[in-house]
Every structure is written in structure tokens, then in C-alpha cells.
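With one protein chain held back, the other chains of the complex are shown just where they sit.
Just so it is clear, A and B label the chains in written order, and each chain counts residues from 1 on its own.
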Amino acid sequence: MGLIDRKLPDNVLTTTVDSVINYCRKGSIWPVTFGLACCAIEMMACGAAKYDLDRMGIIFRATPRQSDLMLVAGTVTRKMAPVVRKVYLQMPEPKWVIAIGSCATSGGIYNTYSTVQGVDEVIPVDFYVPGCPPRPEAFFDAITALQKKIMTEKVVRK
Amino acid sequence: MTFEQLTAKLEALFPEKLNCYTEFKCNFIKVKDAAAYKAVLTALRDEASFKYIVDVVAVHWPKKREKFELTINLFSIQNKLRVFVKVAGEDNKFPTITDIWAGANLMEREQYDLMGIVFEGHPNLKRVLLPEFFEGHPLRKDFPLKERSWFNNADEQGLGLKFSR
Partner (left out) sequence: MINNNISEVITVNMGPQHPSTHGVLRLVVDIDGETIVNVEPDVGFLHRGTEKLAENRTYHQVIPLTDRLDYLSPLSNNLAYCLAVEKFFDVKIPERAEYLRVILAEMSRVASHLVWIATHALDIGAMTVFLYAFREREDILDMFEVGTGQRMTSSWIRIGGIRADMPEDFFVRLKSFTDKFDSCVDLYENLLTNNRIWKMRTIGIGHLSAEDVQVYGTSGPLMRGSGVDFDLRRDEPYGIYDRFKWEIPVEEAGDTYARYKVRMKELRESNKILQQALEQIPATGEVMTDDPRVALPSHEDVYERMEALIRRFYIVSKGFKAPKGETYQGIEAPKGELGFYLVSEGEERPYRMKIRAPSYVNLGALNKMAAGHMLADLVAIVGTNDVVLGEIDR
């Protein structure tokens, strides 16, 4: 920092564009509401009083076009799979996906004729949260992990 | 009205056609003559106050001569009595009861979808739980539980999905 030492006025920090943008992104993750089954109720509980996702800057949006995170909470069936994919395609870049619950990660207890064995057959997944349903704390763990991942991303030279 | 009284009343109306019995605290009315099936149901609704339709259940018996069996679950709120009307058939065709209870519509569609029972005269008999391109009826005994090869049979939205597991 020798070159610009004392050339800047007070209260000015130097940093990279990457980290500024990533910092903003990680503080305002807007997930698309995409509750599929039982896990969605725990997802709602996360958003409501007590757990309160809002304090992390997370606001559920009803439309994929305003969202950058997709929380797949629940069982994905063959009939639902194209819809999951379509909603994912409608989200603008950059976008992340968290698969919540054993159903979304691997099919869970439903090894049957109509259940897709893991949502990663349909869309790429960043984080898997095990549990049936996972506790809200597990959600937060996934979200903090995602925030760490966002900080490592390269915005400018993509 | 108790089940005994109901039995006596129905026996008088449909002699030799019914077999009424109680098993595990449930009251069953087996209609032996399939032709009388709808008449029995109508009589139950109009003359014995069984106005509330609870459910339609189909069972597949591949080893028996009468391969399909329907059970209509009815409740009389007035008499606090529940009966199960049973009818069996060699093939999968049964008359619809949507004209007696409008609510049977969705119940029959479900049994058509999962069990392949064709309800003759049903206004809108098509799949309800599974997608249109699904073939077969999963609740039949010869359908394997983990049969997922049909996943790639169609690409409804043109998204190029491929399922491998």
C-alpha cells in the first residue's frame, strides 16, 4: 500500500471489485419459494418468527426472475421434474441451488416408480442438506456455507 | 338403525343377492350379483340415509377368478353407521357411481389411474396422479415397485432431461 499511502482522504478503504460485489450478494440472497413437500414446512418455519431468515437478508420471492437461490425442499417426482428445471432456467445468473432433505438429495425413503432419485438429475446442486426434514439450524448451516462460497467467486473475469 | 336392522331391510329388498357380515368391527355388504350393485347403492342412499360417501377402494386379486374388487365406503350421519359395499368382477369394468354421489368423480379417477378400473359412464375418466404418458397401473400386483424406465419416455416441455437412476 506504499504507493497510495496518505493520498486518499479519511474513511476510504481499498478493496477489490470482486469482494464488494460478492459481499453485497451474500448479504441479500433472495431464494425462490419452491416448497415441494414436508421439508417446505420447515423452510417456512425458518422464515417465520424465532428462526427468522430475514435477519440474514434473505427474503423469499415468489418469482424465479427475481431470485438467485433455489431451495429445493421436498420430493421431486417425475411429473414435477420438468417444472423444477424450468423454474431453474428462468432464474438469472448467478444462481445457486440448495437441495434440502433426503428426498431432494437422493430420493430418500421413496425408492419408487414415480420419484426422481435426487434433484441433481435435473439441475446442478451446490449444497446438500441431509435430514428428513432437516432442522432449521441445518438450513442456516447450508446458507452460511453458501455465503462462504459466494465470497470466493470471481465476478469480473468470469 | 343398527347393522342387523339394515341387513334385514336390505335382504327384503334384494333377496339372495347380498351377503352381509361383520369382520374386525367393520360392516360389509357383499353384492353377489353385480347387476344389482347400483340399485343397492341407490337404496342405501335413499332409504337408509347413507348420504355421505367416504371412499372408493379397488383391490387387485390376480390369483382369484374375480380379479378386481371394488369397495365403497359409506357413512350414515343420521344413524352413525358405516358400511362397506363390495362388488367383484372378472374384468376391470364397473359402472360409475358419479350419478349417485358427485364426489365419487375424483375417487374413481384415482382408482382408474392407479389400478386401471374402467368406470363405465364416468364423465371425465383420465389420469389424475400420474402424467398422461405413463403406461400401466402401478397398484396392480404385477407392476414392479422400482419401475423407473418410463421416465425417459417423453420430454413434455422439450427440456432435454435425461434420467439415469
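What we mean here is this: contacts are C-beta pairs under 8 Å (C-beta built on N, C-alpha and C of every residue); 3 or more make two chains touch, one makes a residue touch a chain.
Being a predicted model, the structure only gives us computed values, none of them experimental.
A.B. asks: Which of the visible chains would the unseen chain be in contact with across the whole complex?
C.D. replies: A, B
A.B. asks: Just name the one of A:29, A:53 or A:80 that touches the chain not displayed here.
C.D. replies: Answer from the full complex: A:80 touches the omitted chain.
A.B. asks: Who touches the missing chain here, B:48, B:88, B:114 or B:161?
C.D. replies: For the chain that is not drawn, the touching residue is B:114.
A.B. asks: Given that one chain is not shown, which residue among B:18, B:31 or B:53 touches it?
C.D. replies: B:53
A.B. asks: Spell out the interface residues on chain A facing the chain that's missing from view.
C.D. replies: Against the left-out chain, chain A lists 33-38, 40-42, 44-45, 48-50, 62, 64, 74-75, 77, 79-80, 83, 87, 109-110, 112-115, 132-133, 135.
A.B. asks: Can you name the residues of chain B that touch the chain not displayed here?
C.D. replies: On the chain B side, contact with the omitted chain comes from 23-26, 28, 51-55, 57, 59-60, 71, 73, 77, 80, 82, 84, 101-107, 110, 114, 127-131, 138-139, 143, 145.
Quick note on the criterion: only the chains that are shown with their structure count from here on.
A.B. asks: Between chain A and chain B, what distance separates the C-alpha centroids? Give it in angstrom.
C.D. replies: A distance of 44 Å separates the two centres.
A.B. asks: How about chain B: which of its residues touch chain A in the complex?
C.D. replies: Contacts found on chain B: 130-131, 138, 143-148, 150-151, 155-157, 159, 161-165.
A.B. asks: Quick one: which bits of chain A touch chain B in the complex? Just the residue numbers, please.
C.D. replies: On the chain A side, the touching residues are 78-79, 81-82, 85-86, 89, 107, 111-114, 116-118, 121-122.
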